[in-house]
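Structure in structure tokens, see below.
Apart from one protein chain that is not included, each protein chain of the complex appears where it belongs.
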Amino acid sequence: MNSLSKKDKALLLFVAVMALLAPFLLNPFPTDSAMAQFNAGYPDLMQRFAIFGILAIGFNILFGLTGYLSFGHAAFLGVGSYSAVWMLKLLSMNIIPALILSVIIAGLFSLLIGFISLRRSGIYFSILTLAFAQMSFSLAYSVLTPITNGETGLQLNLNDPRILDATNTTGNLPVTGLFGLEMRNTFTLDLGAWAFQFNVGYYVCAAFLLLAFYLSIRIFRSPFGLMLRAIKTNQTRLNYTGLNSRPYTLAAFVISGMYAGLAGGLMASMDPLAGAERMQWTASGEIVLMTILGGTGTLLGPVLGAGFIKYFENIFSKINETVLHSWFSFMPDGLNDAFVWVLHFFVGKGWHLTLGLLFMLIVTFLPGGLMEGWERIRDKIRGGKGGGKNPPAEATKTPAE
Amino acid sequence: MSKFTRRGLLKSSAVMGAGMAMPTLITSPVAAYTNEPTGGSVTLGFNVPQTGPYADEGSDELRAYQLAVEHLNGGGDGGMMHTFTSKALKGNGILGKKVEFVTGDTQTKSDAARASAKSMIEKDGAIMITGGSSSGVAIAVQGLCQEAGVIFMAGLTHSNDTTGKDKKANGFRHFFNAYMSGAALAPVLQNAYGKERRAYHLTADYSWGWTQQESIQAATEGIGWETVNNVLTPLATTDFSSYIAPVLNSGADVLILNHYGGNMINSLTSAVQFGLRDKQVNGKNFEIIVPLYSELMAKGAGANIEGVFGSTNWSWTLGDEGTKAFVKSFGEKYGFPPSNAAQTVYAQTLLYADACERAGTFNPCGIGEALEGFEFDGLGNGPTLYRKEDHQCFKDVLVMQGKENPDNEYDALEIVEVTPRAQVEYAPDHPMFAGGSLGKCNPGA
Partner (left out) sequence: MDALLLQILNGLDKGSAYALIALGLTLIFGTLGVVNFAHGALFMIGAFCAVTFSKILNISKITLDPEKTNFLGKPLEIKTPYVIEWFGESTGAALIDWAVPLSILFAIPVMLLVGYVMERGLIKHFYKRPHADQILVTFGLAIVVGELVKTSFGANPIPTPAPELFRGSFDFGVLIGMEANAVIYPFWRLVYFGFSAVVISSIFAFLQFTTFGMVVRAGMADRETVGLLGIDIDKRFTFMFGVAAAVAGLAGVMYTPINSPNYNMGMDFLVLSFVVVVVGGMGSLPGAVLAGFMLGILESFASMNEVKSFFEMLYLPSIDQIVIYLVAIIVLLVRPRGLMGREGVMED
């Protein structure tokens, strides 16, 4: 920790506090209020925030630092999930072996794909990774069904061996845990009109998120990270100096593949099912979107971007017309219907539309992603107060190019 | 303020990077089962595809769910509640609690469907999850509901596995399955096309496609047909020309399309374009069969569907009282007749509510008991049984045919035969369904 700068320490601390308090922060509205729809503080979504945060942090190590745009990162997530579920089936419901295997397998898989794909750069590299990922998806969906259970996804079974665990006699599937601590356990704190949920699985994910974040800071600040940036800035010049850049890019590729593997393993540990769809090109595209939306090359951006997209997917898709009608029930009938009619294009089954519009708006007006938006706001506050108090240091500004 | 009693507590703490401790807490079970409703209302979770290729099917399911909720709460004309042989439902919600619902988007992906179902259970307190438009999703969500301790009423799922090797104690299926399609179609095909036929299968390359192909091949071979070939087609295929072309000179005189949705529309269109329907092979007219039909597929395939045989779970053109009541209330509310997906999910919602009433509880184990072996009539499918051994529903199956000159877009299919239940029944340990076990019902909590 000592080698971290003061700014980085503050950033890490900020993320730690946010992660710790997430059940409160994400649950700002009373349970029975109409706004409760927008609460995101339930275990599954909080876990997803953390898991996809890890995924995006890892992706950013490759894309943000080296500029290599991989369109096949979802494949490593999928491979990680499959390995984890197999460990849960064969060995034990303890998530540790599952996570270890998922990181190792994803690392090996990314080593293989990276070794081949990194022979090319630019869009040729992107298409190579895309091709590998699409092949993995197609095979996982159909031919490899004995290993992946295809369309349905790999699931636990009552008669799985699980050689390290005691024989299961409950007639129900065992649950994933960490040395006896069950991932699904949730403690609900009722405070007045609020109900805050503290979930074991979430905190495990959050712990890994912090670890991932810490490692990423270290990589960003290391000579290795500097070398990666040099590759992004001008690879040709670097090569002229007699330096072979490929080992560095390959290392970055494998590290980010292992991050994806960890994310996949965590996904399977929280919800023991591995579906082939998480390897599809759209899933890879989603990782790219998260990173760019949040702010490529920044430390915090990818985590924000991941949270942003997952929030939309899980919250906006659930707002249906009945909910809309209840929001506007205070209005006269005609006006109520008019509002609902307009809004229903953007929520529920229209959530894709809203997401697409937001992509366009953010990219057009905030080229640096959400992090740029944050910095602009900060600058404005600073400017407005005439250089008053320093806001909490959370945005580590890293030049995008 | 806190209701939390400090029983069974802080078990461990993890020391993290910044050096701060993260407490991990354990709940003590308070409720008897997951999401036990405590207030004046009970929440059901409708998990249907709202984006992706099956979004229209999902919309139709959602319409039917809303209608069912309205009827359960005593609104509207009551629909099939009046024709249902069980009279436990009173139109005052379920067990006196007002029925509310939440909706989610499965995206027809097992991952997204589980995420959506989990949010309904964890955030909205849904006590039952239902819906879906593919077997992969149904099996994935069924597994989740089993673990979470809520009831799952599968929506549109036709794979044998849903109540076969992947069956679960907390899951029930109202839809028919691939085996039943084969058993219902075979006699009709024998009558129409004779005993000496050579069939060529094109099969979607994933688990549903495989189980349907296996079932149809077994059924057609049972009536003496020969299977010339079975070609697996990738799910992502949009242009089927290169799979159709080899059929022309294969010596086959029947093409069986084990495809669903967009796949089926495209493969059928290609087959018709290649002139298969006008062809004579072995001195017989070449025929095409689509074992599983849906109204939306018929609409998308347009005139190509004329004369093509297939099967459905239900059709709005049936003449029984239940169907009439349902078509009337659905048609008056939405302006067009319901699809068989809509009828399936409507019936399941009513059945779930009825089981709660009869069991006197929302506990999944009580509901499971009330549904197991339950026999009823009046929900549009004739006398129906929910079999105890595998939670599969047994009822008549409809064999349909594409109409020559449909009056309108909702009238593309006509009923050829209502295959009686006895003919599509099978033993619970039938080899196509073997391999899984229901396990015990799980009330969660």
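We just call them A and B in the order they show up, numbering each chain from 1.
In this text, contacts are C-beta pairs under 8 Å (C-beta built on N, C-alpha and C of every residue); 3 or more make two chains touch, one makes a residue touch a chain.
Just so we're clear, the structure is a prediction, and the values are computed from it rather than from any experiment.
Among the residues B:43, B:258 or B:304, only B:304 touches the chain that is left out of the figure. Contact with the chain not shown here comes from a single listed residue; of A:65, A:128 or A:254, that residue is A:128. Between the chain not shown and the residues A:197, A:216 or A:235, the one that touches is A:235. Contacts to the hidden chain, counted on chain B, fall at residues 52-56, 205, 229, 231-234, 236, 238-239, 241-243, 245-246, 248-249, 262, 265-266, 269-270, 273-275, 278, 296, 299-304, 316, 327-328, 331-332, 337, 407, 410. In the full complex, chain A contacts the hidden chain through residues 63, 67, 69, 116, 119-124, 127-128, 130-132, 134-135, 138-139, 142-143, 235, 281, 285, 288-289, 292-293, 296, 345, 350, 352-353, 355-360, 363-364, 367, 401.
Heads up, the rule we're going with is that only the chains that are shown with their structure count from here on.
Within the complex formed with chain A, the chain B residues making contact are 1-4, 11-12, 14, 16-18, 20, 22, 24-27, 50-51, 55, 58-59, 62, 66, 101-105, 109-112, 114-116, 118-120, 122-124, 134-136, 139-140, 143-144, 146-147, 161, 166, 205-208, 232, 234-236, 437, 439-440, 442. Within the complex formed with chain B, the chain A residues making contact are 1, 12-13, 16, 20, 39, 42-45, 48, 138, 141-143, 145, 149-153, 155-156, 158, 170-173, 175, 181-182, 185-192, 197-198, 200, 203-204, 206-207, 210-211, 214, 271, 273, 275, 277-278, 313-314, 317-318, 320, 322, 348-349, 351-352.
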